[in-house]
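Just one protein chain is left out here, and the rest sit where they should.
Chain nomenclature is as follows: A, B, C, D, E, F, G, H and I, assigned in order of appearance, with residue numbering initiated at 1 for each chain independently.
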């Protein structure tokens, strides 16, 4: 039974804590709003991590990401905040968030942030 | 004559135990069920290993994987469980399981787990 | 509230200064003028940096780049000047500017300039 | 005049034993039979080696490979057996056999086996 | 104001000598003549360099390259001569000339020559 | 004036012996005959070398390669013989011959041979 | 409020019956079973139709297709049966079902069946 | 000066009513909500039309499409409603709306609706 | 229950004889032998037909095609014979056999034969 967490994120126990393994979730429909104009931004968010004692339940992750749909927030801030919040809940051995944003004003952007010890044999 | 194993997995002796060599089986039609909703999940499962004394018979591997068709299980759990069970039966020098899942709720996922000593000259 | 800077560049505080992370903005519609003939040049400008205390606001970056539309300036000069000005405003831990220019007189050109310490795990 | 060998493999002297060089033969029409069902399997077999005193004559290699057309044999066994037999005949400085098999039961397989000292500057 | 140089090459001062940066000019319409038959050769010439105190003005570079249109000269010679002449004029920290020639008599050729210390972080 | 050499190969002096540079000639229409059946073989021959005091004149290289059109010779032998003969004439600092052969009997082959000290910064 | 139909298919009124328009639903995860061996088959099912008075609700369509997951049925039969059942429920102006099946026994199959008057300007 | 229309759509006079010409606007970031679950849907909306007396101003079109961001509506309904509303405002000689939807429940969908006389020489 | 036919081909009743629909089976592993040399030939065989009262069972079709594995027969003959035999058994409204052969002696071949009335709206 997944446990309910702050931000609505649900976790379930990692049943294989004895080994380092990689989890990657790619959300190509991420959307938030520009904090200055309120216009929607669209991009692909990639979450990669090596779990320690907890994994994240997919539907709650989807709902967690959906909650940014109407939030005004800078690209850099949303990337780091998701890293902070997911890392706080999951306490992973390593985690990386990458956001690739659709063009705005003729410019496209990418933000990459990570924490923890990058695994040796990462796929 | 392949020997019958728990989980229905059949093995046959590795006739070339004197050398490290790589075996890769790719199953693009893997399917199991979401443990929360019961909805079917679909993905590609890749098994790679360096055999020690035993190889896995392909048809029994196919039937073993088919047995997950109606099982409710998380992506992370099924990946690690298949690694555990195949490693327990085959006792390989090295083994890796990769699962690439079709999008669910607009998100696609990948899990990569391995055990043993990764070979030097892996193809 | 972004602070107004020389060159019209606006910044906002980096809320995650405790970690190195990568920001990349790609502007495929960059245009300036040849300093000798006044003819327009077109190219793709890529800005990559690891922020320290400041990030750059996207719309002001766009307007800053638009200001070169009628400026006569060599490829090398505009690349280095943008690096100098952005680095002066943002004081990043690392920064790189790459300009890829459309063919002129049958020749296409690329200029790459950077400053600071290139990060280890750059995406 | 090529010398006739067991398995019908013919060799001819390597006229350049003073240097390490690479020979690669790719046979995309390899076929054998499943040892359990007798059904034909199809795949691409790649032979790579650094010759010592002997090279393999191509037509005899083709006939040697054709002889597996009606043989019931596991993927792993046929790959290692061809490596063993070719290595026994050619006594190469290094040799690798790769077999890539068409899907059976929805699964596709690859086996990679080698012997000898992998050359430094292999093309 | 660019200064006029031997060979008609014009230079302008490198305004950012404090940093190593890369300049690449690709001329896909380079043409000279075969020194034996007088037939025209066509190819792509790529100039890459890290400027020291001088950059090369693009139009004069184009005219300089155009001057080879009716010159009979071997591929190797023209590649090295352009490297020599440009290096003499620009005195770069590093320079490389690559010429990729269209097929002649069913053969296509490439010549690569460089001088100076190849930069560490070359893009 | 190129000097006439055994095998009809003509050379001309390397005017830039003070530097290591790369020369690559690709002949996609190479043809010889099978030494056993007399049937024609077709392939792509790639010559790469770092000249010392001599370069090879292209037309004579073409004629030299054409002379194999009616010669019965094994893939391995022709590759090494061309390496031997060209190296004897050109005395390069490094040289490599690669032959990629069209399928024969459903098999395609590649031979790679080289001599001398492979250059550090080979393009 | 969608109305419940036999087979669990739910419909909702077509609000634009005054015009012919095309609806296409592609289900790349369709699976049923072989009626002879019970082994699962996998394929992509494409439903195209021009609605008359009714459209099909997507989730009920998904559940309807999922119901074939454990049914033993020939490719031809399942294609025509889905056409029959959907046409009976939706009474479309035109409908086409295409099934593209993954390889079985080294063979891949496609079945295409349609009913009604194919529209003139079908996208 | 564009005139304000119901739905916030702004138009401006077609200055070339004497000829049939094609206008195509592609919006790859279209999003609405499922009318049953409230979950967001994502897709690409393509508007094509031959203007008569009015064209549509782009920013107002963008805002008009953004207004569906929080609306629960079926794929078929939103496609036809946008066709109805745009046709009512613009009174085009011909118009077509195509919506291509991201996968939901493993299924991807396309709806194509048009009105008016399709032009002969449509690009 | 499929009925057994001459050549081992099994059929089952077409349950939708009231409509014309297309069946396509593609066998990329077809192999027979050259009637002159006995050497194996490899190719892709495509069977397309509009069934009348009978369909062909897939496994028996696979076995029927496998029976050519050791038969010496010309490309043209095998294509027409399979068309004759399948048409005799299935009595289709229309049938076409296409064989695409791997290169032999540097030449690749295709044979296309059909019988019956080609359907109007063939997919």
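Methods note: a contact is a pair of C-beta atoms (placed from the backbone, for glycine too) under 8 Å apart; a residue touches a chain by one contact, two chains touch by 3 or more.
On a predicted model such as this, the values are computed, not experimentally measured, just so you know.
K.L.:
Among H:41, H:57, H:84 or H:114, single out the residue that touches the unshown chain.
P.N.:
The single option touching the absent chain is H:57.
K.L.:
List every residue of chain A that touches the chain not included in the displayed model.
P.N.:
Missing-chain contacts on chain A: residues 39, 42, 102-104, 106.
K.L.:
Using the touch rule from the top, list residues of chain H that touch the missing partner.
P.N.:
2, 12, 14-16, 19, 21-29, 51, 55, 57-59, 61-62, 121, 123
K.L.:
List the chain C residues touching the unshown chain?
P.N.:
Answer for chain C: residues 28-29, 31, 39-40, 42, 66, 69, 102 touch the chain left out.
Note that in this section only the chains that are shown with their structure count from here on.
K.L.:
Under the document's definition of touching, what chains do chain C and chain I have as common neighbours?
P.N.:
none
K.L.:
Compare the two sides of the chain B and chain G interface and say whether they are made mostly of the same residue numbers, over half shared, or of different ones.
P.N.:
same
K.L.:
Where the centres are mean C-alpha positions, what is the separation of chain A from chain D, in Å?
P.N.:
Each chain reduced to its C-alpha mean, chain A and chain D end up 47 Å apart.
K.L.:
Chain D to chain F: how many Å between their CA centres?
P.N.:
Taking the mean C-alpha position of each chain, the two centres sit 27 Å apart.
K.L.:
Distance from the CA centroid of chain C to that of chain D, rounded to the nearest Å?
P.N.:
Computed value for the inter-centroid distance: 55 Å.
K.L.:
So which bits of chain A are touching at least two other chains?
P.N.:
Correct list: 28-29.
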